[in-house]
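Note that one protein chain of the assembly has been removed; the remaining protein chains are unaltered in position.
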Amino acid sequence: MNGFILKKDNLVPLLRKLRKGGRLVAPVQNRHGDTMFTAIEDFDRQHIDLKNQAQASLKPFFFPQEEPLYTYQNKKGYDFKPVNSSEPTIFFGLRSCDLTAILYMDVIFSQKSPDPFYFERRREAVLISLGCSRPFANCFCNNSRSGPFLEYGFDLQFTDLGHCFFVEADRARGEELLERWSCYFTPATEEDCRNKYQVVLEARSSFKQTVHVDQAIKKLTADIDLESIWKELSSRCQDCGGCAYICPTCTCFTIVDQPVDDTHGTRLRQWDSCTFAGFTRMAGGHNPVDYADHAIRRRFLHKLKTDVEKHGRPSCVGCGRCVGICFGGVDMIRFIKMVNELPAEEGK
Amino acid sequence: MSRDIYLPQMARIEKIIPENPQIKTFVLCFVDEDFNSSFSYEPGQFMMVSVPHCGEAPISFSSTPTRPGNIELSVRLAGKLTGAMHELRLGDLVGLRGPFGTPFTMDKLSDRNLLFVAGGIGLAPLRGVINYCLDKGGYGKITLLYGSRAPDDIAFSADIKLWQKKGIDCQLSVDTAAEGWNGHVGVVTTLLAGLEIENPKSSLLCGPPIMIKFCLPELSKMGFTDKEIITTMERHMKCGIGVCGHCYLDNKLVCVDGPVFDLAQLKAH
Partner (left out) sequence: MAGLATTFGSGAMTNSIAEIGRAEVILVIGSNTTEAHPQVARRIFDALDRGSKLIVIDPRRTALARQAHIHLQHRPGTDIPLLNCLMRLILDDNLHDDVFIEMRTENFNQLRDMLFRLDPREKAAVANVPLSRIKQAAELYGRASKAVICYCLGITQHICGTDNVQSIANLAMLTGNVEKADTGVDPLRGQNNVQGACDMGALPGVFPGYQAVGDIIIREKFARAWQTELPARPGLTLLEMTHSQGKTIKGMFIMGENPLLSDPTLARVRDTLEKLEFLAVSDIFLTETAELAHVVFPAASFAEKTGTFTNSERRVQMVRQAIKPPGQCRTDSDIISALSRRLGYEMNYESTAEIMEEIALLTPVYGGMYHDRLESSWGLQWPCFDRRHPGTEFLHKYNFARGRGCFVPAAHQLPGEQPDREYPFLLMTGRVYHHYHTAAMTRACARLNRESPEALLEINPVDAGSLSLVAGEMVKLATRRGSIKLKILISEQVAEGMLYTSFHFTEAPVNLLTNASSDPKSKCPEYKICAAQVEKII
């Protein structure tokens, strides 16, 4: 693979150029100290923060928390009008876990037929990721095989070599950018490549968490008895849905009609979560899932078992965000540790 | 790329058949005539039904594709959307998306003796299957066990009369009898005792979870293998195409992997 070098001084000038081709979204630290993916309007006033993990992933940019699918009116029949909302966007500074999550969403949203709303935005997105040379507090992407650096999936991947960025392209769109803005890049030397390799190695050994994802998956596949874990974690779950909302790969949604007046309304798609009892409760009140003891069963089994069977990899990308957000400590790291602490047993 | 996967087609209510105080059957025709004439589906599949301001809900076909031209959906009054549907009149429009779901594998059932066990609204999807069998022919002896709460709750009585005329063994049961009821009293599973179905055979079940639960051991005792016990499930659903997640059942999604499952499939997770 051919690498290139971008001097750090040239980062903002390059981004300024890229922004002419569409909206530019990057992690920006706001005045309250929170880092969020934000559209850049003004390079002088918005501080691109490449040191901290963005609080939320890029999920909402492709799959918004709430989006209108159609507006409708039922005066003469029941007329639906699609709502259009998408623009070319360059995403800069997303991390490997976030990118892996997008690749996962690509699969989920093309199950039976491609989801038009998702792919409209996805098609218009350029993804420029930044490998994590210093993993954050709750990260375990090395254990979930989604980082800290990726081999594929990005348009461009940046690696921070200290004084400059090492830049590589995986997809045609990335190659095009390198070519179009070649004035900013110089070909990487062999030494640069060695330095890059060194950074990757060091990153791999600097994780603060060791989470044996594979071991847990093996145990889950063997169908061990998890009832005690479900009970304990379900009674700690406070039903806020924060884990699903913050999770870059939680894609469950609901569709509801929001009336505007008697005859008009909007059909909305909104995020939903399998931890909510209303998620499975049927009209009339019967609920096929016992939420008192199993509120979080689906969440963990879906990510670590069902998706492994279906897609060959867990859908947890090891970003650690659920660890930070949960009120009750019902997070992926705790779950995996609990599973791994259970005595091994023969399959039921 | 088509934006249509969530876009309902308008359909007009041609006829409303009150089946019992809680269940109405809606006979529907798509407004777009070309669409209507090319529309096809299979027994066991379902449609996502839209009513303005109420969103969508999955409803199984209670009609058979052997009688094209219109479709029938039988709706039990249960929540907001079904409540709104029950308010609709002839000529009103509803939105429909579909068909969705894995159907009954009708050709694998041919030449077999078929035992249908239904409770309440559970007869709706099986009604389509029974009529399909009658129309197509080539199936073995058909037996129907149908349970209702009370005599007034017995739905699809017109169909049942017709089926009896056509030689289907229809046995009805009610949980609690009322005056004038001479038939069987007890949960529908009690009808299974003493029933003998000759091989090759399959049973098709649909009803409340508690009915299914009590049927399964009985059917096994009667010699039905897991693959010969087929049920269709009802779940809360939003998309119908395996994305939204609401209808999960262990590692499956009822909307695409089902709603029709045989017991062997349900046991494998």
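Odds and ends about this structure:
The letters A and B name the chains in turn, as written, and every chain counts its residues from 1.
Throughout what follows, a residue touches a chain if its C-beta (ideal position, glycine included) is under 8 Å from a C-beta of that chain, and two chains touch if they have at least 3 such contacts.
On a predicted model such as this, the values are computed, not experimentally measured, just so you know.
Contacts of the undrawn chain with the visible chains, over the full complex, involve A. For the options A:Arg134, A:Arg236 or A:His264, the residue in contact with the chain missing from this view is A:Arg236.
Across A:Cys183, A:Ala277 or A:Ala344, the single residue that touches the chain missing here is A:Ala277.
Listed here are the chain A residues that touch the chain not shown: 31-32, 235-236, 238-240, 256, 258, 270, 276-278, 281, 285-286, 327-329.
Going forward, only the chains that are shown with their structure count from here on.
One finds 39 Å separating the Cα centroids of chain A and chain B. Chain A contributes residues 69-70, 72, 74, 77-78, 80, 82, 108-109, 111-117, 119-120, 251-257, 259, 263, 265, 267, 269, 272, 274, 279-284, 286, 288, 298, 301-302, 305-306, 309-310 to its touches with chain B in the complex.
Interface of chain B with chain A (complex): residues 1-8, 10, 31, 50, 52-57, 78-82, 93-95, 208-209, 234-236, 238-239, 241-251, 256.
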